[in-house]
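Only a single protein chain was left out; the remaining protein chains are all shown in position.
Labels A, B, C, D and E are assigned to the chains in the order they are written; within every chain, residues are numbered from 1.
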Amino acid sequence: MNNKQQNTKKVVVPIGPYHPLLEEPEFFALYCEGEKVVDVEWQAGYNHRGIEKLSESKHWDQVTFLVERICGICSTSHPFAYCNAIEDLLGITVPERARYIRSIIGELERLHSHLLWVGLAGHFLGYNTVFMWAWKYREPVLDIFEIITGNRNHYAMFKIGGVRRDIENEDIPKIRKVLGELKGKIEMLTGAVLDDPVLAARLKGVGVLTKEHIKNFGAVGPVARASGVDIDVRKDDPYAAYPLVEWKVITTENGDVFDKAVVRLLECFESMKIISQCLDAIEGKKGEIQAEVREVPSGEGIGRHEAPRGECFHYIRSDGTNRPTRHKIRAPSYVNIPTFKASCIGQTIADVAIILAGVDPCYCCTERVAVYDVEKKKKLHNFKYLVEKSKEKTEKIRKEI
Amino acid sequence: MSALYIFLSFVMVFLSFSICGMLAMWIDRKLTARLQFRVGPPWYQNFADFIKLIGKETLIPEKANAFMFVASPVLGLIATTIAGTIILFISRTDTGFPADAIIVLYLLAVPSIAIILGGSASGNVLAAVGISREMKLLLGYELPFICALVISAIKSGTTTSLGSIIQFQQQNGMILGSFSGVIGFIIGVLALQGKLGLVPFDLAEAEGEIAGGSLIEYSGILLGLFKLTKAILFIAGPLFLISLYLGGFSLSSITGIISGILKYILILVLFILIRNTNPRLRIDQTLRLFWGWLTLLGFAGILLAIVGW
Amino acid sequence: MRVKKPKIRELKEAVKGIFSKPYTTDFPYKLHIPPLRYRGKPEYNRDICVGCGACFQVCPAKAIEMVDKIENHTATRILIQHPSQCIFCGECERNCITKEGIKLTTKFDIAYFNEKDTLDSIEHKLIVCQYCGTIIGSEKHLQWVLKRIGNLGFAQPVLLTQLTETLKIKTDFEEKVVSPIQRTDMLKIVCPKCRRIAFISDEKKER
Amino acid sequence: MNIKIKALKKSLWVYHVSGGSCNNCDIEILDCLTPKFDIERFGMVLVGSPRHADVLLCTGIVNKKCVERVKEVYKQTAKPCVVVAIGSCACSGGMFRDGYQMGGPLDKIIPVDVYIPGCPPKPEAMIAGIVKVLEKLK
Amino acid sequence: MGMKKLFVDYDRFLSIKDEGIRCSYKMHPENNGITSLREEIAFLFACRRCEDYPCVNSCPTGALKREQGIVKRSKVICISCKTCSLACPFGTILQELIPRVVSRCDVCIGRLKEGEEPLCVKTCTNGALSYIEEEEIKDKTNLYPIGDHILVRVFNWLHTYGIKK
Partner (left out) sequence: MKDIIGILKENLGDRIKEIKIHNNRRIYLTIEKKDIKDCTKIIFKDLNARYIIASGIENFDSFEVLYHFGFDKEGTVVSIRTYLDKEKPEIESLTDIIPGISYIEREMWELLGINFTGHPQLEHFLLRDDWEKGNYPLRKETYEQ
């Protein structure tokens, strides 16, 4: 094979769909020349379960559980956004106590999700100690969830018009205690990350996203905030208890992976601030935790929630029965992942892993290799054929070596 | 010296090194776990792993070059064992030959080459990425490692025989006691870290990036052989370093053995600390580190050694 | 300007790790007791469940199976809870009309080799319409309704018959309804549909 | 009981296959590795290639896009291996049974040795489940 | 020239099996608009407006409520436990009329081509449904309109008391 043809057949390094340490199967084909990435292709759908469609056959109340199971990390964000959407459609307000409880759950989730991210990012960097530590610090948060909601994940707390369970007064000191301990730990982690020269070498200036990129891809959440785009649904379109408490939106300017890490770590402190204020507000009081919703009239509603990974968006249309006729869900990763196209190209494979992780998507590795025939501009569909092709290629590389 | 003696020492080294190596690897795993607030595996873990691997089915990928695929782990194993034998026995008797340190150096590079050969024989592209990294890594750490050897050799009176290096140290104290010695030792530790594939230089097997890398297609006993090689290397490498910088060890007296073990443990603890407080480096950063800083340092060390510091 | 302390904190934490007790649980060597509210395997409470089937209706995962079967003149309703399909949301417990009929236990160790080992089922005797044979409801459910609405229930002949049965009062209403259904047949055990027909039968006749 | 099985029991290398899950089960699997549960104390480690694996931990409904891949992974795994279905999704399809993308459940695609229902199962439940398999291994 | 209306002979559903009626309102799976229509008719006309409302009192969730004398079921709250059906002395609430997930009938407005009948009418074999103009119905007894598009024939107890809808 001559040189020209060879160039057209770049090695495709697949990332996904299975990886031991990753959550969701997604597939990224990295088109590489040597260690350099020249293009990225995102193939989703390994996780596609047709939730939008299933939602049309379920009762309003059952949909909460369905959307909760869109994702395990943001497992309260989707019900949150969904309930916001229906409440927007209904035009009702939720009782105050329920609003505080909602915020507490949402922020606790942000805490555990950000810690999880720190751990996974550490793992991608081969920094397993950080991985273990961060996950260890995360454990008490999950225990708190187990105590107040009955499960470590998938809390089943949200309900249209309120929350399903109250936070008992005797549990509040437990939450306080966990927060107190966590604060020191996160301070330690933050300090460690900020000061580590090796981390700085690995992360600074890697995977930079400019404001322009953010706008073009519509990226949200910490990804956008790390690039200096100040968007946060909790502030912009206040809901639940967020307008009632004191906190600020964290932004940084550089848009590289390092900044994303910083934004996430600092957000943890804001979350803790919000939680303790909410706890103050409900401690020792009693109150309604759900508003009565008898009918959902026909119409449409939009609900948003700032999930740990960014804005989570639900569009609901009802025809007056007790099932949605259309339920459009947009998870934050859906708009964050395409930013890879901007941030990965020109980087090395080793960096891609952490860039992808920097967005905090749900992504995995271990697929075998596929070869794209760029010349024909056509994807070779047969998987086995791709494998064979790639093996031929390897064979050739080997002989050349 | 007879062929029988060599053969016997070879077998002994093989057995003792693999057992000690597995224990050392256990210490590594256990300490790592403890440092991460975990319990960690029981002491027999690595033996269990190995025995289990023997019992497993060995799959040879259809597209693989079967001979190379099978031969390379064996090759690696034999090479490391020979290296171990030289370090432990041959060098300290009159059987030692003048350039044995250099031979050991080359033998210690063979396992990496075996991984490269095996990986490329498996015909997997993720493995290919792994090999290319392993190769760069090998090229990377070999140069500083040579520097480390040269420093020690110069310090001990320009000899490349392990025996005389050790002898020199027995008379004049450890080479570590000098400026150039410290430099050489640091380089040696980092290079060995790379050789053993420990973080921050584990990029050839980087799970998060290329899922196991070069060994991705290996299974069963062949994988077990690789593990065994690594276990032996886990002893042979540090021993080599001890011989070069820490005044070697002696098997003739109890104190000699104990001090040898202590020296070994010192190096092991260094490994574990470095490995657990650092993220994995990128290949280009690794190369920059090895070829840039460490090599410069190495040359500086050589100069210092020549000057006599 | 903050002082940079690279690696110091990590080393401190690492040393702390080595010299402190591991964080790891003792499970499985020691028993693990989940918190009180833990949502584990749902189980029926044989004394309290009345067999209304609401849990079957509300389950978002359709993890509860309801089988009504009529075999040689006895009708039974079997409610089967499939842990393999359950998502442990607790909806069945929340919505159970008796509040305690089905409860999420704190059992978490429900791994199985064969699904049959984990199924939890409960059987109920059903009352069927004497005219058309459709299912009216389970016996216990009828009693539960009667208890709940008290005197109001006496307007409902089926509930009344149920009461007489529980009180073991002998009545002569046992004989089967014969076609066409009449207003007088209202006092027998008939389903809502037949009752409605009976009610309007006069009117129909006139027409 | 022969020594091979004994060694196998003490050294289970697990590989994690996710076939369309909500990733919560996957996270809980990962959680098993972390200090709180630390399955390494039983000699279990997560490996990056199915060739190295003794246990396949499968989660998710195995949607239609994943079916082929899950089969492929199973084929590549060196036998003997244990397949564990983790989570209600893998055991039966859970909430998503009726969806148009449902390709599973897992036992329709590859033989499953043990099922651990839960949504997600507690890490304790997973450990207990694996202990059960170990008892069954002979 | 009058407009065609959906004519429902409610009491016919009681005596004859009504299986196989399909609906063309396809916004939900398994939608059968005629059930929700029948539920509405049941509560509007067939209900006897009992003094003490056994149905409302029995409902364990509070899904039933009377609004201006008419019983109304909240579709969101109802869990379909069938308790109300057991409590009603007059057989107004049939079990199949109170499902957990409800359907919707929009009387096929705007969806019918010229000369076409709604799918439910086409698939109804017992003559309980038809799509005709009001003038065409000969027998005007017990005929009540719901909205502009639906006509019901139902034995309405209430008119004997002089109560009209």
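Simple rule for what comes next: a residue touches a chain if its C-beta (ideal position, glycine included) is under 8 Å from a C-beta of that chain, and two chains touch if they have at least 3 such contacts.
Keep in mind that this is a model prediction, so the values were computed, not measured.
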Among the chains presented, those that the missing one touches: A, D, E
Among D:Arg51, D:Lys65 or D:Lys122, the residue in touch with the chain that has been omitted: D:Lys65
Candidates A:Lys174, A:Lys273, A:Arg294 or A:Arg317 - the one touching the absent chain: A:Arg317
Sites on chain D contacted by the missing partner chain, in the whole complex: 64-65, 100-101
Residues in chain A touching the chain absent from view: 42-45, 48, 50, 52-53, 88, 91, 215-219, 231, 233, 236-238, 299-302, 304, 311, 313, 315, 317, 325-326, 328, 330, 334-335, 338, 341, 379, 381
Positions on chain E contacted by the hidden chain, ascending: 26-31, 110-111
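Here is the rule we go by: only the chains that are shown with their structure count from here on.
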Of C-E and A-D, pair with higher C-beta contact tally: A-D
CA centroid of chain A to CA centroid of chain C, Å: 37
Numbers and ranges of chain A residues touching at least 2 other chains: 19-21, 57-59, 61, 65-66, 69, 129, 132-133, 136, 139, 154, 196, 365-366, 368
Where chain D touches two or more other chains at once, by residue number: 34-36, 38, 41, 47-49, 94-95, 119, 122
Every chain pair meeting the contact rule: A-B, A-C, A-D, A-E, B-C, B-D, C-D, C-E
Chain D - residues contacting chain A, complex: 15-28, 30-31, 34-36, 46-50, 60-61, 63, 65-66, 68-69, 72-73, 94-96, 98-102, 119-120, 122
Chain D-touching residues of chain B, taken from the complex the two chains share: 29, 33, 36-42, 44-45, 47-52, 54-59, 205, 207, 211-212, 215-220, 223
Interface residues, chain B side, partner chain A - complex: 32, 35-38, 63, 120-121, 123-129, 132, 199-200, 202-203, 206-211, 276-285
